[in-house]
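Here it is, the structure in full.
Excluded from the complex is one protein chain; the other protein chains are retained at their positions.
The block that comes next holds chain A.
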Amino acid sequence: MKGRDFTMKKILSVLSVGVIFAACLTGCGTPKNTVHNANDLEGKIIGTQLGTTGYIFAQDVKDAKVEGYNKGADAVQALKQGKIDAVIIDSEPANEFVKKNKGLQILPDAFAEEEYSIAYKKGNDELGEKIDKALTDLKADGTIGRIMKHWIGSNPDQRSYKIDEKIERTGVLTMATNAEFPPYESMDNGQIVGIDVDIMNAICDELGYALKIDNMEFDSIIAAVNSGKADVGVAGMSVTPEREENVSFTQGYAVSKQVIIVRAD
């Protein structure tokens, strides 16, 4: 027995030395920010989330090395540690990331505005038209405006849309999303919450569907919609010509733009 206690102590002490060593390395200074406007991006290392419009924009930057991370948060982590020089990402998630991570800033230079839309399978126009009409109605009666106010703006309370329990549901609508994109969708207490979820719940209330959410990698969403694994893709997805070749989009429900995050000076 005594011998085993002694071994445990030895193992613990070795492990703690390792942790302290790692902690020391972590504390080392990060390199200074070298990107002060969009022109400075030339020849730098730019992190993006794979498959996003930010990734497409970054590839057009001259001589830049583009790294496609699986998550926006991973790119931001790499930026914080000085592994990359800048991150190009949608403006609203950028605000969230900068709010939660000290030492980061968003450059005033931004790329062109784009509109987020709901993707559905080509040829499934019946569903597309239904959703499009629901979006028009929800915009007209101010529901979408109210949802936005809960998540974006001066005083977001992050309160989710309240589903109307009295509505009879005749079918299930499966929504593919990537819950790494606050405030549009993110995980909170094991649940996916955010603007996109609320808007889809409102649409389902309007159309009499029950909403099922399928969380996956961002670059798998369009494939999921195309293969029928999901009915709609709703993930802060802006309309690009490449995407339109593969899926159809409803009208836009929110505007966004790509911005550049760098380390604070």
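The criterion applied here is as follows: contacts are C-beta pairs under 8 Å (C-beta built on N, C-alpha and C of every residue); 3 or more make two chains touch, one makes a residue touch a chain; residues count from 1.
In the analysis below, contacts and distances are computed from a predicted model.
Selecting from "Amino acid ABC transporter permease", "Aminotransferase", "NADH-quinone oxidoreductase subunit H" or "Xanthine dehydrogenase family protein molybdopterin-binding subunit", the unshown chain of this assembly corresponds to "Amino acid ABC transporter permease" (UniProt protein name).
Of the candidate positions A:Tyr55, A:Tyr116 or A:Tyr184, contact with the unshown chain belongs to A:Tyr55.
The missing chain lies against chain A, touching residues 10-11, 14-15, 22, 25-31, 47, 50-51, 55-56, 67-70, 74-75, 77-78, 81-83, 219-220, 222-223, 226-227, 242-243, 245-247.
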